[in-house]
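Removed from the display is one protein chain of the complex; every other protein chain stays in position.
Coming up: subunit A.
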Amino acid sequence: MLTLLGVVTVVFFLFNVLPGDPAQMMLGQNEDTEQLKLVKQKYGFDKPIAIQYVYYLNDLSPLSFHSNKKQDYTTLQSGKYTAKSLFTIGNTTTVLKFPYLRESFTKQGKKVTQVLAETLPNTFVLAVSAIFIAISLGIILGIVSALYKDQWLDKFIQVVSTLGMSVPSFFSAILFAWLFGFVLHEYTNLEMTGSLYELDDFGEAMHIKWKNLVLPAVVLGIRPLAVVIQLMRNSLLEVFNQDYIRTARAKGLSEFQIIKKHAIKNAMNPVVTAISGWFASMLAGAVFVEYIFGWNGLGKEIVNALNTLDLPVIMGAVLVIATLFVMINIFVDLIYAWLDPKVKLK
């Protein structure tokens, strides 16, 4: 919670030291001063920055205070907040509401929450698929690598995984799009770009195209895959040196049984930590992949917002990702406790 407050503060002040008048940015170049004043009042830009900050916090907090006076910034408008009033003291109403992330500068006052709600699920699908590829392949390759330690197969896997870690995601995205979507298009039947939902040929109905998921998910999965391989290999090698594995071997268990029943669960700890870290940064790393594959997700929205300087959208995106990160970390602590009962939950 405190961490989140810090994130909000950092984000707010970073975006508010920007040179340039946000109200001017929203209206474009040639608007008259009267309108400018109105916009400033509407969004609270005419107030000192400390008060703007308080307003911002109030907008974000699910439990917030709102003035009953019409001209105040915090006045409850049905268009702005989706709120449920709790109680009123004097002129102030306390409400329970969905966090309000303000409105997009460039999309005719579309709510940022709406923009994010439209794009986040797509990114989520992409990230989950990528992580799935990374974990399943990574664990298998990691085991293979550990079993054949220092033989050519292990060395080969090591080289490939180092390569996977060094390649910038936008470069691998371009390469994959070119190779599999263009050069080998006849065999793979994949497109260079495409989103999860596409208009059909008549431009009428949106329908889902799983085919388009393949390339972006693979590309996004490369880095985590490389990391999982390395971690899995190293932690397995460590586990192999433990006494209980020697006991299992002495009992005459097959190598497969040893790995399946004894080694994997114990070797998973570092992998779980890494994946949790990766999942959140993947939502951000998706920026490049989505941009190149034209995947209609949060990352592409961020690039668009960057080009149009649509600050509320960028701020909203950063906050959402940071919140997810914090939540995932809490979740991972729970998984830890399940994997390793020695770890007590705080």
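A few points about this structure:
The rule we apply is simple: a residue touches a chain if its C-beta (ideal position, glycine included) is under 8 Å from a C-beta of that chain, and two chains touch if they have at least 3 such contacts; residues count from 1.
One rule holds for everything that comes next: contacts and distances are computed from a predicted model.
Taking the options "ABC transporter permease", "Aspartyl/glutamyl-tRNA(Asn/Gln) amidotransferase subunit B", "Dihydroorotate dehydrogenase electron transfer subunit" or "Iron/zinc/copper transport system ATP-binding protein" in turn, only "ABC transporter permease" matches the UniProt protein name of the chain that is not displayed. If you put the hidden chain back, the residue from A:112, A:126, A:139 or A:321 that touches it is A:321. When the missing chain is restored to the complex, the residue among A:153, A:167 or A:339 that touches it is A:167. Contact with the chain that does not appear here is found for just one residue of A:38, A:140 or A:175, A:175. Interface residues of subunit A facing the missing partner chain: 2-4, 6-7, 10-11, 14-15, 17-19, 162-163, 165-171, 174-175, 177-178, 182, 192, 280-281, 283-285, 287-288, 291-292, 302-303, 306-307, 309, 311, 314, 317-318, 321-322, 325-326.
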